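Below is a structure I'd like to ask you about.
For this view, one protein chain was removed and the others were kept in their places.
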Amino acid sequence: MQKITCEQLIEKAVALLNDGTVSCVLGWKKGEFDYDITPALFETEEELKNEFVWNDFCRANFSKYLISKTAKCEGKILVFLKPCDTYSFNQLLTEHRFDREKVYAVGIPCEGMADIDKIKAICGDGICKIECGEKIAVSTIYTDEPTLIDAKDVLAERCINCKSKKHVAYDELIGEDGDVIDSGRFDEVAKLEAMTPDERFAFWQNELSRCIRCNACRDVCPACTCEKCVFNNPKSGVENKSPANSFEEQMFHIIRAFHVAGRCTDCGECSRVCPQNIPLHLLNRKFIKDMNEFYGEYQAGAEVGSRAPLVNYTTEDLEPGEVFDRGNKDA
Amino acid sequence: MQMKEYKPLIVAFCCNWCSYAGADLAGNNRLNYPADVKIIRVPCSCRVNPMFILRAFQKGADGVIICGCHPGDCHYTSGNYYTRRRMAALFSMLDFLGIERERTRVEWVSAAEGAKFAATMNDFAEKVAALGENKRLEDLRCKK
Amino acid sequence: MRKCSINAIDSVFAKIAESLALYLPVDGSDGKATYKKWENGVKWSNALNTVKSPKEFFFPQTEDMMEFKTSGKNIEIIDTREETEDFVIFGVRACDVRSFDILDRVFLTMPVDSYYASKREHSIIVSVACTKPSETCFCKAFGIDPAVPKGDVTVWKTETEIFFESNTAKGADLLSKIADLTEECDNAPVEEQKEKINKIMAKLPLADLKTEAFGGGKTEQYFDHPAWAELSESCLGCGTCTFVCPTCQCYDIKDFNTGNGVIRFRCWDSCMYSEFTRMAHGNNRLSQKERFR
Partner (left out) sequence: MQRIGVFVCWCGSNIAGTVDVQAVSEALKNEPGVVYSTNYQYMCSQAGQDMIKNAVKEHNLTGIVVCSCSPRMHEATFRKTAAAAGLNPYMVEIANIREQCSWVHKEMPIGTEKAIILGKAAIAKVNLNTPLIPGESPVTKRALVIGGGIAGIQTALDIADAGFPVDIVEKQPTIGGKMAQLDKTFPTLDCAACILTPKMVDVAQNDKIRIFSYSEVAEVGGFVGNFDVKIKRRARYVKEDVCTGCGACVEKCPMKKVPNEFNLGMDNRTAIYIPFAQAVPKVATIDPNHCNMLKNGKCGLCAKVCAAGAIDYKQQDEIIEEKYGAIVVATGFNPISMDKFDEYAYNQSKDVITSLEFERLTNAAGPTAGKLLRPSDHKHPHTIVFVQCVGSRCAACAEKGKEYCSKICCMYTAKHAMLTRDKYPDTEVYVFYIDVRTPGKNFDEFYRRAVEEYGVHYIKGMVGKVVPEGDKLKVQASDLLDNKQLHIDADLVVLAAAIEPDKSARPLATMLTASMDTNDFFTEAHPKLRPVESPTAGVFLSGTCQGPKDIPETVSQAGAAASKVIGLLAKDKLTGNPCVANSDELMCNGCSSCQRVCPYGAISYIDKEFRMPDRTTKIRRVASVNPAVCQGCGACTVACPSGAMDLKGFANEQIMAEVDAICK
């Protein structure tokens, strides 16, 4: 359950809208179902009161939307940012992707978001109503009584491994700020690293072979903000629309991960939107883990203007041939 | 397709100032290395885009090696330092995906190191040959 | 109508697979179902639907069309089409079966798409009636009966038994192959099943969805409706919806240089992409709203 209520946020948004601080509000609104909350732009008090939603399903990271919305909107935009979203927010500022002056950022604490697949695994299909209170109450057409689920049991993977409850950017904070968390987010990567190359190859073949190249991972990614992606640009030499074979499946994901390496804040949106449940965040986390180990801790988006590891160097860096000796070094 | 004796195809990206000159020196000194090593000249090792490496594997290369000036000697002062980080990250990622480590390498070869160039190529070709054909990053369409 | 025990289904699969390639939905490591070729040990998924629709059997995501080979300055064109053998797609839902009709309308009317046609001809579709539709289902609105799916053979699944009924000669042929493993039966349990499904269908959140407002020239009046702007507001412009859609059939034709020649292939394309239908003058749908619409 979220500590901040939806009413608190609406009240804040209405106040800022009415006193002229902002001219529109980037927030969440209910989609077709109670669990598919979508990002939306609100311009009036009425819209906010009728449609604004804040609950355990407000998963979308708004940072990337700011690029197009700030360009479009007259005046300032109010945006609500969960702690993890603020890292993307800063990273985009580092890359000059939107005008900070046009944004009024309100940080809101987050207790983690629910994963609908995990809910369905508990109470089955046919969900007709979800109410988020102390517990998440799920009603389906197949059951008479709603199933009560503890939000902690159905947390999304990225929220279980939440890296920070601390907001790194905001104009105003609602509720209390948290701390950076020493999460186990690299455990899964380490597990894979411990496998044999054959096992890893088999693992990734199984995962990546499901890719349908819908580009959802790329299009939702706050680090993927190219005017034109190399995979859409015939001149790049790697352009393709669908993975013709395992090479192209690997190619797309290697290049994409490489392009966001050092810039990825580990927001986890890529894995969230993947219709095939490919654990894409593991590729990004591998890069983050490596760079932390090779070049010192670095969290993209922790501060505006920081220099990412791949656009930096020291004369003492380890050699590419040494990256595999890490295990031995510690010994 | 007729069975041929397997010979690894190796693409070597060499920076213009050190390693390409090192390769020339290997030639001047008549130091042999396999003809399967084909050199592409780039201004600096930092010009090598990971896309080029994947492209080489796609089109049939069995190994890719990048040669640049020794750290500290880059003609452009810092190019090879970026290469070092980029390739460390990329190679580690390829390994993470289960691609054989021995297929990719970075080696620093100065203009005076003709012998090192030849020895490196011999060694690399041998290691790649031991792995056999590149299967994990292959594009079957290119092998018809 | 014929039936077998639910426990006998694997032997039915084995029997079919003896003479025909058999594909059916199988649960993957991620908990989502995908069509896979049956072999010993492969289990039929209980999932309502696969992520990727079975349209892929006839209209694959990428499909080689021809190949060009050059020798010197001559060019040779090679037909890469291979003769397709008969195959069975087992466990197709009513909605997906209906989608084949829509694809047929595109690919099998003149000019007939021979790539699609040959695969379609060689397919034997075994549909399965729904038992537990999801809240997202709205097939009734499109006149699809999830209790009585079409296809060469229709299958109903109860707690204990599987019922088979052939709808076409191809279907009858298939059933005759498994005649030893099934027995003739009356259709009472199936009727009961159908009724159960219909009751569930009425309870679905989208049960009241109507399509009367669309069709004919009626859509034109919605062209400038503000809802488009609102709905497309959060659209990322990815291709997920079109790629999982059983009826989307847009494709792009591209060339791939293998080094030894050029493969001309087609691949799925999505109207959500900014590059879609780009022409010499530019693009005719400039905003995500227009593409979304």
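Lettered A, B and C in written order, each chain numbered from 1.
Please note the rule applied: contacts are C-beta pairs under 8 Å (C-beta built on N, C-alpha and C of every residue); 3 or more make two chains touch, one makes a residue touch a chain.
Only a predicted model underlies this, so the values are computations on that prediction, with no experimental measurement involved.
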Would you list the chains present here that the left-out chain is in contact with? A, B, C
In the complete assembly, which of B:55, B:101 or B:127 touches the absent chain? B:55
Subunit A residues touching the chain left out here are 71, 94-97, 225-230, 233, 235-237, 259-260, 307-308, 310-312, 314-315
Against the hidden chain, subunit B presents residues 9, 11, 16, 20-21, 23-28, 30-33, 35, 38-44, 46-52, 55-56, 59-61, 72-73, 75-79, 82, 86, 118, 142
Of the residues in subunit C, which ones touch the absent chain? 72-73, 257, 259-260, 282-283, 286-287
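One rule holds for everything that comes next: only the chains that are shown with their structure count from here on.
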Report which interface contains more C-beta contacts, comparing A-B against B-C. A-B
I'd like the Å distance between the centres of subunit A and subunit C, where a centre is the mean of that chain's Cα atoms. 31
In whole angstrom, what separates the CA-based centres of subunit A and subunit B? 36
At what distance in angstrom does the C-alpha mean of subunit C lie from that of subunit B? 45
Sequence positions of subunit A contacting 2 or more other chains: 244
Where subunit B touches two or more other chains simultaneously, the residues are 139, 141
Per the touch rule above, subunit C residues touching subunit B in the complex are 256, 258-261, 263
Touching residues on subunit C, where the partner in the complex is subunit A: 28-32, 34, 48, 51-52, 61-62, 132-136, 200, 203-205, 230, 233-234, 236-240, 242-244, 252, 254, 256, 265, 267-270, 273-275
Subunit B - residues contacting subunit C, complex: 59-60, 139, 141-142, 144
